[in-house]
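Other chains of the complex are left out, but the ones given are in their true place.
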Amino acid sequence: MAPVTRLVLDVLKPHDPSVVTFTRQLSDLEGIDGATATVIEVDESVKTLRVTIAGSDLDLESVRAEIEDLSASIHSVDQVACGSQIVEDPLLGR
Amino acid sequence: MAPVTRLVLDVLKPHDPSVVTFTRQLSDLEGIDGATATVIEVDESVKTLRVTIAGSDLDLESVRAEIEDLSASIHSVDQVACGSQIVEDPLLGR
Amino acid sequence: MAPVTRLVLDVLKPHDPSVVTFTRQLSDLEGIDGATATVIEVDESVKTLRVTIAGSDLDLESVRAEIEDLSASIHSVDQVACGSQIVEDPLLGR
Amino acid sequence: MAPVTRLVLDVLKPHDPSVVTFTRQLSDLEGIDGATATVIEVDESVKTLRVTIAGSDLDLESVRAEIEDLSASIHSVDQVACGSQIVEDPLLGR
């Protein structure tokens, strides 16, 4: 099947582990070329992160399992890119 | 006839299948080089996705059939690009 | 005379034919390298499209005839580029 | 003297000739590499166009004569670029 090449996830993470540990562990999964986590909101006990992951063949279930191992959870999947080419949305931000 | 090279679709999708499964299946169709789905709105039973698909010769009917096989439906076609060259709209976002 | 190399048109189109059929047919005209149609507004019986067409020597009358053959009509011409070089407007969007 | 290499003009044009005829005729003048006309406003009897013209040595008086031959008139000159290099304004749009 066509590979997933970029994922944008909304993630709820308790304050521990830290954003750095979280992002490093995540980007350490097989098939991940890079991961960027941006802190969107900070509440008393959780942080909301937007996490962008790029790779040649991403597996959301491994990503989800890793995120849950890190005591966090995927609140929503915001964007998914698949195929041999990353296609940008021409109407985004217009 | 001139090939369709990029489609931007507004899609209504029940929560199952997931956005990842949906986008992978879609981008697996013959002639699709890449597909990106962005979640625009989340309602109780459906998600609204904006789906951008690129390829050298896209067939909307195969895309629609695949989308319906995936229990989703095309709410509207937002943009269509055809021909040997993708032309961007110079007035978009002005 | 200097060739027309890009046209941006405001087009009113009944719901049939579809945007895809409309754009493919249009971009199939001689001298058209690419055409992109963006849906701007949807009313009960018509859609308003902004259509950008690029080519080395576009003929608006053939474009208009084709658009009318497709049951649609040009509501207005929004931008015209002519000559050996496409010149962008430096004041657009400022 | 230093050549004029880009002109941005505000032009009032009656509905006849059309924007396409107007822009083609204009870009057909000697020394013009390209011309782009964007419709800014439509009134009962005139259209306001912003016209950007590029060339290696533009002559505003020939441009004005041609515009007047086409029953239109220059309402204002909005931007003029001269010299061996087109310089963009770093403060525009800030």
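Quick notes on this one:
When the chains are written out, they are named A, B, C and D in that same order, and each has its own residue count from 1.
Note that a residue touches a chain if its C-beta (ideal position, glycine included) is under 8 Å from a C-beta of that chain, and two chains touch if they have at least 3 such contacts.
In this text, all values refer to a predicted model and were calculated from it rather than measured experimentally.
What's in place is 4 chains of the same protein, and the file's complete complex has 7 copies in all.
We take it that only the chains that are shown with their structure count from here on.
Between subunit B and subunit C the centroid-to-centroid distance comes to 22 Å (mean Cα coordinates, whole Å). With each centre defined as the average position of its C-alpha atoms, the distance from subunit B to subunit D rounds to 39 Å. In subunit B, the residues touching two or more other chains are 6, 78-79, 88-89, 91-93. The part of subunit B that touches subunit A in the complex is made up of residues 6, 8, 18-20, 22-28, 32-39, 42, 50, 52-54, 78-79, 88-89, 92-93.
Within the complex formed with subunit C, the residues of subunit B that make contact are 1-7, 60, 76-94.
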